[in-house]
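Before I ask anything, here is the structure I am working with.
With one protein chain removed, the remaining protein chains of the complex are shown where they sit.
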Amino acid sequence: MTQAVPLLEVSNLTVEFSTRRGAVRAVAHVDLGIGKGETVGIVGESGSGKSVTSYAVMRILDRAGHIKEGAVHFTGVDLVAASEEQMRNLRGREMSMIFQNPRAALNPIRKIGHQIEDVLRQHSQVNSAALADKAVEMLEQVRIARPRERYHAYPFELSGGMCQRVVIALALACRPRLLIADEPTTGLDVTTQKAVMDLVVELTRQHGMSTILITHDLGLAATYCDRVVVMERGRVVESAPSQAIFTAPAHPYTRRLMRATPRPGITLRDLLPEDASAAARTTAQVNALELGSRLVDNSPDSPRDGRACPGHPRLDRGTTDVDARNKSGHDGTEFDSPIVKNTPPPNLQQSAGAPLLLVEKLVKEYPRRGVPGTLRKAFRRGPAPQPETFRAVDGVSFAVNRGESVGLVGESGCGKSTISSMVMRLIEKTDGSIMFGDEDIGEIPPKKFARLPMRKRIQMVFQDPTDSLNPRFTAARAIADPILRLGEVRGRSAVRGRSAVRARCEELARQVGLPLELLDRFPHQLSGGQKARVGIARAIALGPDLVILDEPTAALDVSVQALVLNLLQELKDSLGMSYLFVSHDLNVVRLLCDRVIVMQAGRIVEQGATEEVLHAPRAQYTRDLLAAIPNPRFEQRM
Amino acid sequence: MLSMILKRMLAAAPSLVGVIIVTFLLTRALPGDPAAYFAGPAATQEAIEQIRVKLGLDKPLYLQFIRYVADLAHGDLGDSLTTGQPVAQELKSRLPASAELTLLGLIVSMAIAVPLGILAATRPNSLIDHCCRVIATAGVSLPVFFTGLLLVYVFYYLLGWAPAPLGRLDVFFSPPPQITGFYLIDSALAGDGELFLASLKQLILPALTLGIFALAPIARMTRASMLAALSSDFVRTARASGLTPFTVTVTYAFRNAMLPVVTTLGMVFSFLLGANVLVEKVFAWPGIGSFAVEALIASDFAPLQGFVLTMAVMYVALNLLIDILYGVIDPRVRIEA
Partner (left out) sequence: MTNVALTSEPRVSESGLIAALRHARYVLRDNAVTGFAFALFLLIVLAAVLGPAIVPHDPLASDTAAALKPPSWGHWFGTDQLGRDVLSRVVVATRLDFLIALTSVALVFLLGGLAGVAAGFFGGWTDRVVGRIADTIMAFPLFVLAMGIVAALGNTVQNIVLATAIVNFPLYARVARAESNILRNAGFVHAARLCGNGELRILLAQVLPNIMPIMVVQMSLTMGYAILNAAGLSFIGLGVRPPTPEWGIMVAEGAAFMVSGEWWIAFFPGAALMLAVFCFNLLGDGLRDIVDPRRRT
């Protein structure tokens, strides 16, 4: 597959960024080679330098970044030494790039047809009369329906998936030899993701292009790429054909990443690194501090922070980490491993009597557009084209039993978040009933519910750990909030009251594996995983019966996700809570939930025991969802 | 498009109503006796009573309001005490002077500020960038009347380049035949080159004063929004597609960056119309601003009320135009999907 002369050859590439604190090395001594027609995946967690590498190749680094060392050769041309004009000739014509967040990647006030023409006009020989036709042809190639009409559309009129297709059309308009796709499907629904990836693979294969796919999803890379390169903290740790990576990863980091990726046929415990099942807690790992922004020597054997940890080399390696500061928080260092028990695999727990939560025919309607709507009615000549209200949730019924973990899955816009908000009593319902225990909480307005003692019994863990913590509250204060408002704090005097609260906070911190000294930190001083733990501690502070988890690990790196999922399972079992786990990720749901509910467009499509629904789905939609999950089937590949 | 314009006009209606109500309240809600205000400081008790009946100030408030609106509909803004003429007439004859000055000031400021902001954004940390930042911060701090005086001192007194700040035209010249009321346009239309130059000479300093005043917020906003546009994702895409710097800067970044600048224009006009009054005082410019200031000094109340109302109505109209312009430029607003 790989030619003798690689199309793109990167050797010893080192990229540095100048910051106030000195130079930060984002990429160090990276070697990479891509042959003609090859598809290579670069996989890594946040801060691994995977995107920076490709920006360096395209020479579109930020002003603060520069290539310190190393060489990049593209079809023999030295890209590091090339002038800006030479690079401009190459970009779009010989090598092009597609990015995350497709709608933002398009000019919002320019018709998409014109945007494609801009690229064509710049690089190709097509004369101006034929430009429009060529643009329409490109739109056709990326499977956009009614291309001639859509030529005149603006990005805000298109869906996310369609925008990504337009971006692909832009990138492929001049038939470049190399396409770099930087997390092209992050943020897209899983079915859209499959459609986009299939399209990319088809087009690149058709034209004999090479592709670099940058992603944090190892499964995605293994499914669509010939070869996979794994990066960690700016360095390449492993590079091998996909089959090898997937079935027999060599490097410990790759192994850990593989293990942590949720997939069918494993249990939660299997997500964790191999020796994490040892019972001993290692306080030595509790070093969430950055000792400086410089990347220390990344060789696998040096104890990073000088604290030797015999018997646990793996956990030690994860420590000091430039990226604990990242938004998503790569969390090598962040935690105490919580008291690890050998919990039995999740069983279908039988309900003891009536269900804890019973939702019947729940409806939520939103009116379409206030005043402009009225004005539109006044100006309109014909009958209304759409109904006056929008049904986000359309008659949904389900139950959650005590001690059970129920998954609520669906793609974006299906109404799952709306349902969880209603059950939480954060928003009003339009119709239907929500029974909790034997009380109809649906009838209680949200403002009133906040003051009732029942508020304690239903709590929530939010999706974005950063957003859900008040930037001005310390972790301890955030965790203490429910205790202060709703708990009964023992001790009359202020001092004893305060110390009782503090004691409880510490107890909770221990339960979630949050090192005690982090309690007095502010959110911006914590990593993503640590913030997630604070959110969880706050949610369980008052011993709720039902906890709703709204995509709690969506914003976390896969290795951190593994830890948090295990934590959630343990807490559920030890505290006897029930979970309503809202997610778009079926693999995660498979691991954590006893039962699953599949939703589409405000309705329940299918519900039942997890194994049943996910192995033998009855509804077509569920089947589509399952089929869309990237699944490298190595025995079937050529 | 038409529906968008109509919607904008409908949205402007409440502002107009608010303006009329507020100006009404301002005059009728005076502490003391409104009639005495309108009669003037030198009026006898008898005269005050006469005025009271004449203006209907003895009637209940809502009736007064109806009469006020009716008067407005007829273009009746009361009479000036000092000149005895109807206020509306005075305002009408003086409006072109103010309009010419303000427009020229705006053109001057945009001609300098927009390119400056763009250059500053495309060349960060260069000399131009620092210049722009200093001008933006310092410009906002300059009191407009002070700038005017300084300009007069330097260019008239010290250098003798500019004429004396004595109004729209030197005493030797007579105004061109009135078509628009703008001396520059009218003299050009009349083919009178000398008159054109003379008007221009008188206009330069006051227009420059206003221009300098408006320069700062426009430059600041242009720079900020260009910076934002240049670091946006879609510009990154354009660069990654190999488009020329010109295309990237102009077609992609600039057009998007202009949107917030157009919105800022509303605020800039608010400042400009206010600054107009001050500049007219410094340069003895016979516009509506100086009319109002003279009325103030003489405690002549009706002109002041008429002035506030006129300015406000003009401002509402200007804002409407800006809204419509924005709607034309930004398809997201135009096509309410």
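Chains: A and B, in written order; residue numbering restarts at 1 for each.
Here is the rule we use: a contact is a pair of C-beta atoms (placed from the backbone, for glycine too) under 8 Å apart; a residue touches a chain by one contact, two chains touch by 3 or more.
Worth saying up front: this structure is predicted, and the values here are computed from it rather than measured.
Peer 1: Hey, which of A:D133, A:D467 or A:E611 is the one touching the hidden chain?
Peer 2: That would be A:D467, which touches the missing chain.
Peer 1: Decide which residue listed in B:Q85, B:Q178 or B:S231 touches the omitted chain of the complex.
Peer 2: B:S231
Peer 1: Please identify, in ascending order, the residues of chain B that touch the omitted chain?
Peer 2: For chain B, the residues touching the absent chain are 14-16, 18-19, 21-23, 26-27, 29-31, 133, 136-138, 140-146, 149-150, 152-153, 156-157, 164-165, 220, 223-224, 231, 236, 269-275, 277-278, 281-282, 292-293, 296-297, 301, 304-305, 307-308, 311-312, 315-316, 319.
Peer 1: If the missing chain were put back, which residues of chain A would it touch?
Peer 2: Residues 17, 19-21, 24, 26, 46-47, 49, 51-52, 55, 60-62, 65, 289-291, 322-323, 325-327, 424, 426, 446-447, 450-451, 455-456, 459-460, 462-464, 466-474, 478, 481-482, 484-486, 517-518, 520-522, 524-525, 535, 538 of chain A touch the chain absent from view.
Quick note on the criterion: only the chains that are shown with their structure count from here on.
Peer 1: Measure off the straight-line distance from the CA centroid of chain A to the CA centroid of chain B, and report it in whole Å.
Peer 2: That pair's centroid distance is 51 Å.
Peer 1: Quick check on the complex: what are the chain B residues that touch chain A?
Peer 2: So the residues of chain B touching chain A come out as 3, 6-7, 10, 124, 232-234, 236-244, 247, 251-252, 255-256, 259, 329-332, 335-337.
Peer 1: Write out the stretch or stretches of chain A touching chain B in their complex.
Peer 2: Going by the criterion above, the answer is residues 58, 60, 63, 87-93, 96-97, 99, 101, 104-110, 118-119, 122-123, 154, 156-157, 167, 170-171, 372, 375, 379.
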